[in-house]
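Heads up, one of the protein chains got dropped from this complex, but the rest are sitting where they should.
To keep things simple, chains are lettered A, B and C as they appear, and every chain counts its residues starting from 1.
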Amino acid sequence: MAIILGDHQYGKAESRLVRIYRDSPRHEIRDLNVSTALRGPFEAAYLTGDQSKVLPTDTQKNTAYAFAKSKGIESIEEFGLDLARHFVADIDPVEGARIEIEEYAWERAIVDGAEHDHTWLRKGQEIRTAAVTVGASGEHVIGGLKDLVLLKSTGSEFAGFLSDEFTTLPETHDRVMATALDAKWRYSSTAVAWDEVYADVKKLMVKQFATLQSLALQQTLWHMGTAVLEAHPEIAELRLKAPNKHHFAYDLGRFGIDNNNEVFTAADRPYGLIEATITRDGAPDSGDAWRASAGLA
Amino acid sequence: MAIILGDHQYGKAESRLVRIYRDSPRHEIRDLNVSTALRGPFEAAYLTGDQSKVLPTDTQKNTAYAFAKSKGIESIEEFGLDLARHFVADIDPVEGARIEIEEYAWERAIVDGAEHDHTWLRKGQEIRTAAVTVGASGEHVIGGLKDLVLLKSTGSEFAGFLSDEFTTLPETHDRVMATALDAKWRYSSTAVAWDEVYADVKKLMVKQFATLQSLALQQTLWHMGTAVLEAHPEIAELRLKAPNKHHFAYDLGRFGIDNNNEVFTAADRPYGLIEATITRDGAPDSGDAWRASAGLA
Amino acid sequence: MAIILGDHQYGKAESRLVRIYRDSPRHEIRDLNVSTALRGPFEAAYLTGDQSKVLPTDTQKNTAYAFAKSKGIESIEEFGLDLARHFVADIDPVEGARIEIEEYAWERAIVDGAEHDHTWLRKGQEIRTAAVTVGASGEHVIGGLKDLVLLKSTGSEFAGFLSDEFTTLPETHDRVMATALDAKWRYSSTAVAWDEVYADVKKLMVKQFATLQSLALQQTLWHMGTAVLEAHPEIAELRLKAPNKHHFAYDLGRFGIDNNNEVFTAADRPYGLIEATITRDGAPDSGDAWRASAGLA
Partner (left out) sequence: MAIILGDHQYGKAESRLVRIYRDSPRHEIRDLNVSTALRGPFEAAYLTGDQSKVLPTDTQKNTAYAFAKSKGIESIEEFGLDLARHFVADIDPVEGARIEIEEYAWERAIVDGAEHDHTWLRKGQEIRTAAVTVGASGEHVIGGLKDLVLLKSTGSEFAGFLSDEFTTLPETHDRVMATALDAKWRYSSTAVAWDEVYADVKKLMVKQFATLQSLALQQTLWHMGTAVLEAHPEIAELRLKAPNKHHFAYDLGRFGIDNNNEVFTAADRPYGLIEATITRDGAPDSGDAWRASAGLA
């Protein structure tokens, strides 16, 4: 069998782009990490080293910075669509473009009790993400967040599980549950109030995490996902990836001290890892959209 | 449309497992990072919190450590197969298992000119990887490596590329080319001399990187991939992911100093990113095997 | 000259300790990373391997977890004092103890507009730090914070600097200034309202960063430090370490697009690094206190 080139894409990863809006004394800031990738008939670059159809990754980077000014950054989803549509529509050989963006949040400095016009503190907490693909199969937008670290100090159980000869875990009806949520959700439309929906999705997931008496992290994820789908018809499905960041109650009984779930050691590794897709029954197969929005390797 | 649970899996990630062989004075060491994930009819854990079919991730971890002794670690591929087959064959509800392993290399300490029996230095360099899946579609093994950092100080060009209004990159016929290679290759068999093949795949890729007069990183990847497929019929295809770690010649002309590609600044971000699959023509579609061996979210 | 053992200390680093207060339905959380180190006549452990005076690091760790329950964690400074005093007073050979603590902040989840009783989001932003030393020279407390990432989009200049044959930097009267502040301040007392002072120090430094028209990051640091010393007589001096996180205006003029300090690329490395001590004239030499509170190597 002959050897051939399969799927391939190339681009510029992790351009750190900060956009300041300074048309009034009250500035605004959007702080992004932008990765672009192009797909199309670039076989000659691989087989013979012929670059004549290859738009350099340096040019892709320049385009992102130029668009940050000329198009502006309303939301990372919209900015991703601007970039992807440009590459596909305006650069002749390009057939598909995938734009991945991370956004870092800032909050205004408080000075003498008031928000400052042009100074911010990095907010930390979660990173907002978007993966936009434009190509033959249409336009796909995956919204998301990662590293949203959540912890509840009660209201979580784990019991009644299967056991075999290697099972030593005791059952518990009151434990700390913590995770660093990585969530992605696929929009079925590109006419979305991106910032509002993002804020609401986060709020809904946090509420479910907080209020559900959890019998398993799996159950919590299911409730988080269904709450989002019920409230947002413009979202077709979610993919959730949640490490179970173990907090072990420290054995103080050895020292004659009670520990009623008050003192824990937080472990780094290993951690449980729960991954689930929550979707709508009868929806068209979404594999292509996810795959279009994902990396190749 | 009703909301339903789509694909899902759960497991224990990143169990750091060190196995010492000490049956003779000359000890041996294998140092692993093991992640296990199970698939099957675990819907009730999500929908109602019923754990009766759920083998705890803690048990999965115990199993890995127990097998490190009872089965031993011949190679990470074989150890992954041992674990995956056990979960599918011996734990009733489990239908599929995916095991991902990273291996860290050690080299023996040299003492008075000789290799020491029981002391090692962590070798650094690349991390060897394996992703093993056992399930309804059979047994799949993906070998790999990551973070193999390569640099050549000449023998690399980039010219003749497409340009548009945002293109400012000059052409070059002599540049530094560097990458941190992430390679995965799919075996078409499980009867493989895993360690020997791994060593040879690495050697072949390094040789192509070194000896090809490169017109683009794409071309280098193509030659690396084809060299592997030509030499190893037991490998069905490769997925390569290579950041172009930019080294920019520093502008010393401003100070009246020549810089004939001798002084460079190594940039962290952004970087080019080339991703390509190199496969065999007419081979059965491999998507399922890759997807089976990949995470969900 | 004979070879001798000089300064030495040993301890347990980075015990991740989470303390939940659950005496009422509204739980509280304190999330710490605790490192302890002991000093004293431990020469025999080095010279002959005799451990008879060595309290194992494992015991030090157990003590931290036990005290988290029995003493509680009012503030990390107080908790550090509790631990250090115990080791020096209660463990016979110990002559000095140094406790370093990092604290990670959490904020309550907002559910239906109200703060939730037992669910939090990791707050991100800065890490609060404390270094407590108890020994022959008395009790020393160093408060601090790190990774407080600040950015102002105007109100910063850099001009009038010295130049030589390697100087190419243009002057600027309007630039982005950003840093990830690492601040330590030495208390001259242990009778301090730790949490209140911490909050005020942070507020004062943020205010100076925001409101001063900065001619250099050096000047900004000076104003931050003096504001703190003027307001807090219980603080003897500060040590500030501030990377100048460069944001370069992207050259869009090449594409016929104006960039009036609106689009920046944020660089990872290199970065400027400004380090300064701001102290009180005529104060007793503080070197010992700082050194006592610092690591050895």
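Keep in mind that, in the parts below, contacts are C-beta pairs under 8 Å (C-beta built on N, C-alpha and C of every residue); 3 or more make two chains touch, one makes a residue touch a chain.
All values reported here derive from a predicted model rather than from experimental measurement.
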{"item": "Listed residues B:I4, B:I29 or B:L47, member touching the removed chain", "value": "B:I29"}
{"item": "Chain not shown: contacting residue from B:A89, B:L121, B:A136 or B:A193", "value": "B:L121"}
{"item": "Positions on chain C where the hidden chain makes contact", "value": "1-16, 35, 37, 42, 45-59, 61-63, 66, 90-91, 93, 158-164, 166-169, 182, 184, 214-216, 218-219, 221-222, 225-226, 229-230, 237, 239-241, 243-244, 269-283, 295-297"}
{"item": "Chain not shown, touching residues in chain A", "value": "165-166, 168, 254-255, 268-269"}
{"item": "Residues in chain B touching the chain absent from view", "value": "15-22, 27, 29, 31, 62, 65-66, 68-70, 106, 109-112, 116, 118-125, 148-155, 176, 203, 206-207, 209-211, 247, 250, 252, 254-255, 257-268"}
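Just so it is clear, only the chains that are shown with their structure count from here on.
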{"item": "Rotational angle, Cα trace of chain B fitted to chain C, multiple of 5°", "value": "180"}
{"item": "Most centrally placed chain - per-chain CA mean versus overall CA mean", "value": "A"}
{"item": "Between chain C and chain B, distance of the C-alpha-averaged centres to the nearest whole Å", "value": "38"}
{"item": "Residues of chain A whose C-beta touches two or more other chains", "value": "15-16, 62, 66"}
